[in-house]
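The complex is shown incomplete by one protein chain, all other protein chains being positioned as in the whole.
In order of appearance the chains are A, B and C, and numbering begins at 1 in each one.
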Amino acid sequence: MKAIVTVMPKPSVLDPQGAATAEAMKHLGLESVGRVRVGKSIEIELPGEPNEEKLHEIARDLLSNPVIEDYALEIVR
Amino acid sequence: MKAIVTVMPKPSVLDPQGAATAEAMKHLGLESVGRVRVGKSIEIELPGEPNEEKLHEIARDLLSNPVIEDYALEIVR
Amino acid sequence: MKFAVLRFPGSNCDQDCIHALSTFPGTEADYVWHKDTSLGGADVVVVPGGFSYGDYLRTGSIARFSPIMKTVKEFAAAGGLVIGICNGFQILCESGLLPGALVRNRDLHFLCKHVFLRVEQTDTPFTNASAKGAVLNVPVAHGEGCYFADDETLQRLNAEGRVLVRYCDAQGQVNEASNPNGSKENIAGICNEGRNVFGLMPHPERACDPFLGSTDGSVIFQSLLNWPTSPLRKSAA
Partner (left out) sequence: MNEPAITPEIIAKHGLTPDEYERIQKILGRDPNFTELGVFSVMWSEHCSYKNSKPELRKFPTTGDTVLVKAGEENAGVIDVGDGWAVAFKMESHNHPSAVEPFQGAATGVGGIIRDIFTMGARPVFNLNSLRFGDIRGDSAEARTNRRLFAGVVSGIAHYGNCIGIPTIGGEVYFDESYSGNPLVNVFCLGVLKHEEIARGAASGIGNPVFYVGAETGRDGLAGAAFASRDLTEESKQDRPAVQVGDPFREKLLLEACLELLASGCVAGIQDMGAAGLTCSTCETASRGGTGVEIDLALVPKRETGMTPYETLLSESQERMLVIVKKGQEDSVRQIFEKWDLPYAEIGTVKDDGFMRVKENGVTVVEIPARSLADEAPIYNREVSEKNLPAPFDAATLPETDVTAALVALMSHPSLASKRWVWRQYDHMVRLGATVLPGSDAAVFIVREANKILAATSDCNAIYCRLDPREGAKVAVAEAARNLACSGAVPLAVTDNLNFGNPHKPENFLMLREAVEGLAEACREFNTPVTGGNVSLYNESPNGTIDPTPTVGMVGQIADIKHVTTQAFKAAGDVILLLGQ
């Protein structure tokens, strides 16, 4: 079993990495690209039954910073 | 329409970030955590019909480093 | 005055802070290990720069869970003086002792150079030895020093006079060209509501020795030393 936490910068936060990536994509011939955002994907292997509440707590307090980021938690069985 | 590219360190490659994160999770009370890997999640907005071949090329050449990382591409309609 | 310089795994400006402090008469400075829970009777806590926990995940994100941080929070809540420099500022933001967050520099590169700072407020333990509007030459060295806060927070910071230093040019003009990292409103350092917790990205400890190019950073440490007898203290209180 594993949990995947995706952490993305909030829309209002400057994401220079996303902007630079979009530019580079255009250079590589993907002219029609819209906005690009670069975030994190955290894959957590879980030996037992996941404690979802605890995972949310960890995703919120440790893996993301609510001032600048949103997170999504997915459990993969 | 958008494309989401997830880039993860290859299984055999050291992931210091993942290791430090796993340690922190244990301290926060998720004792039974297994291996943790930290990668990137790149969200690309696409105005038109996606050119999947081009997206794969970009994911491979620009967004990931095939020497140490694997990528997965997902198109969200 | 007694200073506690925190040491996290990955702190690397801890020795520099101790050295810089040692050049001021009347100071006593000791390391405090992150696994400890006592500040050893210190008057001021210094959270030094570096890469605590490798800055993995997010700068300062793991350090905030170290045992000593609980003590620091209690100390700050009781009015104790806390200064966070560079990674220390990042840790204070992550811990919620200061609002906002530090994100990746606008141009994505680590940046090490001297910058100018304009002193915005002097009624604080950290800036009282300076003059309002004074321009300080102090170095920065960071990859993630771009200060971000939402509009509401920024408004409050401004209204309450909590932005203590802003990036500026040599003439003291605050403008886009003098913003080294893309920080909102050129913010280089802020304090908390109680004005006893200060975080800044530039390194005052690197600007206390004429052989290192500038001594302008010493005004911050001098302010701390002056504070117990400062006339500004009463008006602030």
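As a working rule, contacts are C-beta pairs under 8 Å (C-beta built on N, C-alpha and C of every residue); 3 or more make two chains touch, one makes a residue touch a chain.
The model shown is predicted, which means the values in this text are computed figures rather than measured ones.
Chemist: As a test of the contact rule: which chains in view would the missing one touch?
Modeler: B, C
Chemist: Out of C:D43, C:D123 or C:D209, which touches the unshown chain?
Modeler: Answer from the full complex: C:D209 touches the omitted chain.
Chemist: Which residue from C:F3, C:Y53, C:F75 or C:F148 sits in contact with the chain not drawn here?
Modeler: Answer from the full complex: C:Y53 touches the omitted chain.
Chemist: Check each of C:A20, C:L39, C:L117 or C:L136 against the chain that is not shown and name the one that touches it.
Modeler: Checking each option in C:A20, C:L39, C:L117 or C:L136, the one touching the absent chain turns out to be C:A20.
Chemist: Over the whole complex, note the residues of subunit C touching the chain we left out.
Modeler: So the residues of subunit C touching the missing chain come out as 9-10, 12-13, 15-16, 19-20, 49-51, 53-56, 109-113, 139, 141, 143, 203, 205-206, 209, 211-213.
Chemist: Which parts of subunit B face the unshown chain closely enough to count as touching?
Modeler: 9, 12-16, 19-20, 23, 65, 67-68
Methods note: only the chains that are shown with their structure count from here on.
Chemist: Need the CA-centroid distance for the pair subunit B / subunit C, whole Å please.
Modeler: Chain centres of subunit B and subunit C, defined by C-alpha means, are spaced 34 Å apart.
Chemist: Can you compute the centre-to-centre distance for subunit A and subunit B, using the mean CA position of each chain? Integer Å is fine.
Modeler: Computed from C-alpha means, the inter-chain centre distance equals 9 Å.
Chemist: Quick check on subunit A: which residues sit in contact with 2+ other chains?
Modeler: 40, 62-63
Chemist: Hey, what residues on subunit C touch two or more of the other chains?
Modeler: Where subunit C meets two or more other chains at a single residue, that happens at 57, 62, 65.
Chemist: State the interface residues of subunit C toward subunit B in the complex, per the touch definition above.
Modeler: 53-54, 56-57, 62, 65
Chemist: Touching subunit C in the complex: which residues of subunit A?
Modeler: On the subunit A side, the touching residues are 9, 12-14, 16-17, 20, 40, 62-63, 65, 67-68.
Chemist: Residue numbers of subunit B touching subunit C in their complex, please.
Modeler: Contacts found on subunit B: 16-17, 20-21, 24, 27-28, 38.
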